[in-house]
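Here the complex is missing a single protein chain, while all its other protein chains stay put.
By written order: A, B and C. Residues from 1 in each chain.
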Amino acid sequence: MAVMTMRDALNDALHREMERDERVIVLGEDVSGGAGGTSGSRDAAGGIFGVTKGLLPRFGDKRVIDTAISESCIVGMANGAALAGLRPVAELMFADFVGVSFDQIFNQMAKFRYMFGGKAKTPVVLRMSMGAGMNAAAQHSQVIYPMLTMVPGLKVVTPSNPADAKGLLTQAIRDDDPVMFLEHKALYARKGEVPDGDHLVPFGEAALVREGQDATVVAIARMVPFAEKALDKLEAEGITCDLIDLRTTSPLDEETILESLSLTGRLVVVDEANPMCSMASEIAGLAARKGFAHLRAPVQCVTAPHTPVPFARELERLYVPGPDRIEAAIRDVLKEG
Amino acid sequence: MAVMTMRDALNDALHREMERDERVIVLGEDVSGGAGGTSGSRDAAGGIFGVTKGLLPRFGDKRVIDTAISESCIVGMANGAALAGLRPVAELMFADFVGVSFDQIFNQMAKFRYMFGGKAKTPVVLRMSMGAGMNAAAQHSQVIYPMLTMVPGLKVVTPSNPADAKGLLTQAIRDDDPVMFLEHKALYARKGEVPDGDHLVPFGEAALVREGQDATVVAIARMVPFAEKALDKLEAEGITCDLIDLRTTSPLDEETILESLSLTGRLVVVDEANPMCSMASEIAGLAARKGFAHLRAPVQCVTAPHTPVPFARELERLYVPGPDRIEAAIRDVLKEG
Amino acid sequence: MQQSPAQIRHAYTRMRLIREFEERLHVENPKGEIAGFTHLYAGQEAIAVGICENLDERDYIISTHRGHGHCLARGCDPRDMMHEIYGRADGLCKGRGGSMHIADLSKGMLGANGIVGGGQPIALGAAIACALRGDGSVSVSFTGDGASNQGTVFEAMNMAVVLKAPKVFVFEDNGYSEHTGASYGIGGDLKTRTEGFGIPVWEADGFDYFAVYEAARDAIAEARAGRGPVAVLATATRYFGHFEGDPQNYRAKDEVKRFREEKDCLMQMRRRVVEAGIFSESDLDAIDAAVIEQIDAAVASAREGPRPGPEIMLQDVYLDY
Partner (left out) sequence: MQQSPAQIRHAYTRMRLIREFEERLHVENPKGEIAGFTHLYAGQEAIAVGICENLDERDYIISTHRGHGHCLARGCDPRDMMHEIYGRADGLCKGRGGSMHIADLSKGMLGANGIVGGGQPIALGAAIACALRGDGSVSVSFTGDGASNQGTVFEAMNMAVVLKAPKVFVFEDNGYSEHTGASYGIGGDLKTRTEGFGIPVWEADGFDYFAVYEAARDAIAEARAGRGPVAVLATATRYFGHFEGDPQNYRAKDEVKRFREEKDCLMQMRRRVVEAGIFSESDLDAIDAAVIEQIDAAVASAREGPRPGPEIMLQDVYLDY
């Protein structure tokens, strides 16, 4: 075990998997950086968040491929390379850029295997940074997992800490299905203990981060540490909750949620997404469909408002569901029933 | 009142609005058709489903603009024309083609007004055909309203019959916000009475298509006539339900749903979308959040499975939620509580 | 004609196979047993076959919505394809894909594609795999005149040049993009526009098998040698509507008739082969007859093929979920 940032844990997983399997390639804008520049460096960036740093010097530019600004082409290339036997890890700098590449995600990689009668395998990992927290405004701050989660054929991964980031990325690269790998940009610097050597976290297994009695709190990515903060405060008052970190939104670990709900009878879902057709909606709906017998109070959803992500610090802080709103929702869920 | 198909009702609305307001323009692939062809006709298509038939001869090729196959550009042009004072009605032949134009929908038109401090107005209508029913397979059969409904800044319209189609399209064209107008391809030939002259259906007002006692059934687009079929059968046995046709999924008429639920205590949601983060999830979640006090049984969601749309007739029929599955869900919702 | 008689027989047979496959679908379609959109390739056979005769096992192709010709030229089984088009459980894609999504990965056939312009970046990805293997293999995308205006196609041309990838862009100008003439939608012209990206272009008459074959041979040799992407631009026409059922209001009444009578690729090939004394008319008639028999059998078995059920609907969304 070593303590490291999520960025370094991801970087470690990439190095290890590229070492382990020569079919793994990395591609995207500035995944190395410096090509055509005047400094002579070919590892000038290593990804704008530094996650792919050091890969080009180690594995060369046939396996670490800088591209032009052509996201449809980046994702499409990953799709084709996968069909042809490689295991590409493609990068969209910002998750918001699914906009310019959505067809290759939603109509192509997600559907090949099904449309082609089960004969195709498309082991693509699409890494992207998501979420608010850097005041990057409306086009660089979205968490887009709901619109990926709804697409059959995709798996969707949302790590909240360095150990999971390493374990889930390793799993993603070894997985034979297309995986959307969403790295919350406000978590890159989050530190934590990370297992040395091979570390895999299976998909579809949520983590029970805390155990408690009074309610079930389900959270995703950056909402997990925020929920922990809220719980720290409530625990001082004797209020305890199960805190479930989904880790993957597709597959969704319904069992863990429903089991916890059967014990607590109360549910709070914390989702950085906009409210409509969100993961919060999905899980609240799950409770209404399959957890109804246990439900003792209205489900509380803590989400962003139905607005784009605003720029100014004051506004972004209001936009993102924070510990205070989570705490208030937990208090609310305890009131009734 | 005249009886006409949904296709003709839409065509009528387009003719009337182009006549009424010269800022209205229409653009898309083959919205007229025949340009560069050898027959000399410039109204050779009128849209592949015939909805824009007759517009070019009437309004000319400055206002009825055939484009190349460049959907990002089509939607982007509509956005820019709208910012510059026109009222464009752009067409994506198939809703699935949001894939190749998603950025202009999700990062541009939806966000201009907000990002630009409330100064921009983007009165774009984006028409598209959606849904299964023509065995057009995985890339030409999707209902994509959930991924549009979740985007703040968009309005999303899903007519189920000719009268609403006319009234909602007229409203969409006169509306100052961007509107996603989803025409179910299996409904183009559906006939019904359509008011003559000006006819507007406001957004965010669901229609109570049938009134009943035993449960609330919420349905969208083609699911409305399917639900009617199911109810016809159940009514013969004395089971009656409220049937709510959402008409627009954004804004969502929560009041009508919750009011009905407060009377029936039981909810069935019928949605042609895949199940995760669907409108079914949203409305089931709504019941868990705001309708919990009235809810007497688990919510039943009738949706497509978590698979792409399959091609073969037998498979597509299994895929689409039909009257039988709706009937079964209503029976199920009556069992408990 | 530097090709051996065996090669010529192979190519002729493939072209005839495509022609009969499509002509037969045109006859069967109105009977109502075939669901969905069917886009026929008849008229353009010399292009698909002229290209694919230059390929071997290691290579990849990716097709369009008008995919039957490319699939057959690449060696997909016509019987399995027919079953797929009829939506049968034992079709090439288990009845899940249909005409617009026929794929055969075992043959390096990366799929027809219902999204115009969807295939070109994918084919470029396969080209990268070819380059990494370093075995001289290439990846081919077919692109219609209409598709050539899609942003993804431009992106793929650009990136192919950046990466010097062994990618072959085949442009098939059949005069129409659905109901719109090719000349309307294309800014500049296909050749100059492609060359503007730094991609050399070989032009060929798309009705002339030998012309396409030779252009493709030279172009593909460049790509195999690692000198970067190449393009082949071939012009032809489609004999039928955009899709089966298209009333073709955009087209002069006798347009197709004239092409059929004056330029038909099979007619031309027959004439040249017979004139060169390589095969006799009756040799070729025998091929034609065998092909027709094969198609008869394919249709007959497809009509009786097994209907897919719920398991087929639910399987193969993931390998593991």
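Throughout what follows, a residue touches a chain if its C-beta (ideal position, glycine included) is under 8 Å from a C-beta of that chain, and two chains touch if they have at least 3 such contacts.
Since the structure is predicted, the reported quantities are computational estimates derived from the model, not experimental observations.
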Option from B:G50, B:G204, B:P305 or B:G322 whose C-beta touches the chain left out: B:G204
Sole residue of C:A11, C:A73, C:A103 or C:A160 that reaches the chain not shown, by the stated touch rule: C:A160
Per the touch definition above, residue among C:S99, C:T152 or C:Q294 touching the missing chain: C:T152
Contact partner of the left-out chain, one of A:A137, A:A207 or A:A284: A:A137
Touching residues on chain C - with respect to the absent chain: 149-152, 154-155, 157-162, 184-189, 192-199
In chain B, positions touching the absent partner: 25, 62-63, 65, 67-68, 70, 72-86, 88, 103-104, 107-108, 112-121, 152-153, 155, 175-177, 204, 251
Contact footprint on chain A, counting only the chain that is left out: 29-30, 33-41, 44-45, 48, 66-73, 96-97, 99-100, 134-140, 305-308, 310-316, 318-319
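Operating definition for what follows: only the chains that are shown with their structure count from here on.
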Centroid-based (C-alpha) most distant chain relative to chain A: C
Chain centre separation (chain A, chain B; CA means) in Å: 30
Interchain centroid distance [CA atoms averaged], chain A/chain C, Å: 40
Junction residues of chain B - those touching two or more other chains: 72, 96-97, 99-100, 137-139, 305-308, 310-311
Touching two or more other chains - residue numbers and ranges from chain C: 93, 95-97, 101, 113-115, 151-152, 317
